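With one protein chain held back, the other chains of the complex are shown just where they sit.
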Amino acid sequence: MPRSSTATRRVAAALAIGLSLSLIISGCSSIKSNPPQADNNAQDNRPVQNGGTLRVALAGEPDALDPTLGRTLVGRTVFTSICEKLYDIDTKLNIVPQLASALPSFSSDGKTVTIKLRTGIKFADGTAMDAAAVKASLDRHMTLAGSARKSELSSVASVAVTDPSTVTLTLKSAFTPLTAQLADRAGMIMSPTALTAEGDKFGTNPVCVGPFKFSLRVAQDRIEVVKDPNYYNASKVHLDKVIYKIIADSTTRMNNLQSGDVDVYDTVSTNDIDALKGNSKLALLVSDSLGYQGITINVGNVNGVGKPAGTLAAPYAGAMATDARVRQAFEESIDRATLNKVVFKGLYQPACGPISPSSPFSSDAAQACPKYDPNAAKALLQSAGVAMPYKVSMVIGNTPDASRLGQAIQSMVKDGGFDLQLVPTEFAASLDLTDAGKYQMFQIGWSGRVDPDGNTANFLTSAGSQNNAGYSNSTMDKLLNDARAAGDVNTRKDLYGQAITQLHKDAPLIYLYRGQNFTGVAKNIVGVQVFPDGLIRVGTAGIAVA
Amino acid sequence: MSTIELVTVDTAAARVPVTRGRRGWVRLRRNPLALGGLVVVVVALLAAVLAGVISPFPADHTDFASTLQPPSIHHWLGTDELGRDQLSRVLYGLRVSLSVAVLAVGLSLVVGVPLGLLSGFYGFLDPVVSRFTDTLLSFPFLVLAVGLAAILGPSLTTVTVAIAIAGVPGVIRVSRSETLRLRGLDFVAAAVADGASDVVVLGRHILPNALNTLIVQATVAAPAAIIGEAVLSFLGVGIQPPTPSLGVMLSAAQPLFRDGPWLAVFPGVAIVILTLGLNLLGDGLRDAFDPKESPR
Partner (left out) sequence: MGRYLARRLLESVITFILVTIVVFLGIRALPGDPARALAGEESDPATLAQIRTKFGLDQPIWLQYIKYVNNALHGDLGRSSRTGLDVSTSIRHALPVTLQLAVFAIAIAALIGVLAGVVAAVRRRTAAEWAANGVALLGLSVPSFWFGLMGILLFAVAYPLLPASGFVSVFDDPVQSFRHLLMPAIVLGSGLAAIIMRQTRSAMIEAMGTDYVRTARAKGLGGGQVVFGHALRNSLIVVTTIAGLQLGGLISGAVITEQIFVLPGFGKLTIDAVFTRDYPMIQGVTLVTATAYIGINLLVDLLYSVIDPRVRVGGAAL
């Protein structure tokens, strides 16, 4: 087969190079980094059409659409359209009534809570909402097998119907964060008719109160909701339909927004911010986040999460677990500002504690930050009697962002005397591993809750339900338990400040950064809102009149 | 008569029929495309082996001050999001990709050849091995690989094993059909009649003569192995960062395309050139040694 080797090779090479060149030419842009200002509330008074379909690209697939069983953040986004709650938050993180008619009133000992409900509200199937329906939902949250709301409502002893529009909760002990819990899934009220009909299959066809009602769901693909005529504020709802498309890859979500195949891009990656801002047909919504990303260090998890702490055995035992100086050294080897700049283009905020600076419970003590000083870190390691480079391992996620973060940290802590091994692990598997205590360090974040108790207690109190560090310190326990029982904001502020100071001494958790909630929206869409809880709210959104 | 033939066979280990083998190598030398492929493969192998020597930087050397630099004098292929030199990473990545290919193909040969030989030689083993092969084939490669990665944890070993498993059915098939073909030839019948044990017949007579076809099979499987590793690492179940593998680099480059398009181009081009070379070489070998496959 006499063929000229050059001819065929040339064809192949030309094709490859040509393709690449055309892409390079079309893809050039410069890198800027200005952290965008939170700008979610600009009044948009453009007139809106009646009708139309909004397409939202969700960052992941929700689990069961059942408020009692749901555990995913994206699930909560869908719930904002179809399942309203007793309470909600506003843009300033204040709790406001939604299905309730006023904030709950607490008895003087904090153990009796009275909630008055709005009247004249109907579920999507026409059933009227009353105190009995609320009791039914709360009871289900507390007692259903597999309920994810049990720990949230663990302080509630019983729910009683006082009159058709009032419920009274009796608590086992004072628990101020209860209102915040009722501003999330634990406060979602489901139609008793649907509950009786579907039982634990409620999630396949949920019926609640909301501007929209559930229409259909195709696994791995999309969830469709349609306008609910029974909604008490139906006159303010403009859209006919919202389609939540499940697109797990951020680049694909961006591509879809740019090509006009979707209108909203949930959870914008920092890589796409510049392109979004540079595109005149697209707008960027920004809000501060309630959550954080950090590193959890295994200091005593031998028996599993939620069980009492113990002494670690090989291969997880070592100076990192037993000596706070080593942990402090690790923290001082991380340059949070550079981390933010290199990995996230300076678009996020460095964080050194669990409470967001925009929270009403923040204080100077809460925002105190250990300095970046790799030489001091080395000195600490020396005084702890540890040979350098000290070998440690860290479980991280296998997403591109986690990967970049892990490699950047790995490179930084070398200067502090650490030899960091990364263990990229898929999310579900990583939760398994770390709950069982089979790890040394774990890079993980938390989506954040309105009440600071939600960002601290379960992680830092002895045998807390999410305390997979196995951390146990009686001073910390007292501070946090007092803080959740106290009613006054200033008292609580002070207590949390003290807790965080203690936290920096023991360093079982190292906080790294706090993201911002970035959402991309097509310019012709009006009224999409994202609050600091990261949920996209489209209840009163609409398509601008052309 | 039989003695003479035995002697002929014994002294010419891999050449029965004698003329076919020799003519094959001559044919190969005359095929410029195949030679081109050979050159590419050899260069890639050299680059991979010498990566430590010829790379301007270590593969994991970060430089936060020069992140996302386009190709320049200092960095011929640019730098990535952590300031690492892409040329060095492509060279080390070639090493990783080639190691996986060599190990995986080698492993599938080690497992598949004996199974194929045995199932071709002993008729009663045939259905057993065939069921085993069919079962393996019922699992699409990616499902198998992702499942394996979930059980064993993603790593170079897991990827190698997964690709090896995917290659075993092909190897079994080829060695089995070669065994069946050679079994019927006179020189083997002569050896058997002469009292040679089964092991000797398989090892000294059949295997060496199946070698050519097996080599061709290996060069066909190698590019598939390289692309397989790239796909698995791209999906996140293969080689894990910060180890540079061409697939890992492509996966990390995808979200950064707007800021650093060169990050996606060079690893991809490296894969294409390497597999092109292997394909050309494989084609050439097949044409040279397997006359019934050749269109002439």
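We call the chains A and B, going by the order they appear; numbering starts again at 1 in every chain.
One rule holds in what follows: a contact is a pair of C-beta atoms (placed from the backbone, for glycine too) under 8 Å apart; a residue touches a chain by one contact, two chains touch by 3 or more.
What you see is a predicted model; the values in this text were computed from it and never measured.
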May I ask which residue of A:125, A:224 or A:261 touches the chain that does not appear here? A:261
Just name the one of A:116, A:140 or A:217 that touches the chain not displayed here. A:217
Option from A:103, A:431, A:485 or A:544 whose C-beta touches the chain left out: A:431
Residue numbers in chain B that touch the chain omitted from display: 127, 130-131, 134-135, 137-143, 146-147, 150-151, 153, 173, 176-177, 180-181, 223, 227, 230-231, 234-235, 250, 254, 257, 264, 268, 271-272, 275-276, 279-280, 293, 295
Given the full complex, what residues of chain A touch the hidden partner chain? 2-4, 7-9, 11-12, 15-16, 19-20, 22-23, 26-27, 61-64, 66, 69, 71-72, 145-148, 150-151, 201, 203-204, 217-222, 245, 247, 249, 252, 255-256, 258-261, 304, 306, 426, 428-429, 431-433, 435, 465-466
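In this text, only the chains that are shown with their structure count from here on.
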Just the number, please: Cα centre separation of chain A and chain B in whole Å. 45
Counting only contacts in the complex, chain A reaches chain B at residues 1, 3-5, 8-9, 12, 16-17, 20, 23-24, 27-29, 31, 250-251, 269, 271-272, 274-275, 338, 341-343, 398-400, 403-404, 406-408, 410-411, 422, 424-426, 429
Within their complex, chain B touches chain A through residues 31-33, 35-36, 60, 62, 64, 67-68, 81-83, 150, 153-154, 236, 240-242, 251-252, 254-259, 261-262, 264-265, 268-269, 272, 276, 287, 294-296
